[in-house]
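A single protein chain has been removed from this complex, and every other one stays in its place.
And then chain A:
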Amino acid sequence: MLDKEGIAKRIAKEVKDGYYVNLGIGIPTLVANYIPNNIDVVLQSENGLLGMGPFPFEGEEDPDTINAGKQTITKLPGSAVFDSAMSFGMIRAKKVNLTILGAMEVSENGDIANWKIPGKMVKGMGGAMDLVASAENIIVAMQHVNKAGESKLLPNCTLPLTGIKCVKKIVTELAVLDVMPDGGFKLLERAPGVSVEEIKNATAGKLLIDGDVPEMVI
């Protein structure tokens, strides 16, 4: 089973040379720490920055330089700043190659819910609806089951949707899965020490298993 860092490490392997990547809040943010040094990647922060760098050294924080999670960050050489309309313009126009975000639920046809729990949590969707509606390559980083032990990979989402038929790949503490065009979660890899049986039990939606499922290499 993977911890959060492990999920981030596995997702980092999906980041390719030359990509512009948008990382959501939470586990997706950690992915930045594991992108190999030998590939060239530019991180987009939807508040209006390309070329997001690491956190600043203590004492060098700039209140005018933050990421979409409102954290103080740095700008790498070659970075560019722009307004919010242009930021979502480049997302809508599919200039951003990969979007990695968290989810509360994903359905077997690729619907995603991650912004609202009616009556309980009302924080808003931020840029998530824009990202999932336009991005062609969306990876979801999430826990396979919720705190009550219920599967978050479902036949249909029960929470208000963020977007429909958009998730392509999911990485959880248990597995890597593709969402198939005709529906269903195709099991690609098992986390170290996790059996296919455990993944079956944790997946409420249709799970597609084709032959032996390799253990993931991180």
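Criterion: a residue touches a chain if its C-beta (ideal position, glycine included) is under 8 Å from a C-beta of that chain, and two chains touch if they have at least 3 such contacts; residues count from 1.
FYI, contacts and distances are computed from a predicted model.
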The complex's invisible chain, by UniProt name, from "Carbon monoxide dehydrogenase", "CoA transferase subunit A", "Ring-1,2-phenylacetyl-CoA epoxidase subunit PaaC" or "Fe-S metabolism protein SufE": "CoA transferase subunit A"
Absent-chain contact - pick from A:D83, A:E150 or A:E215: A:D83
Among A:P36, A:G124, A:P181 or A:P214, residue touching the chain not depicted: A:G124
Chain A, residues in touch with the chain not shown (by the definition above): 45-49, 54-67, 69-73, 75, 81-85, 87-89, 91-92, 111, 119, 122-130, 133-134, 160-165
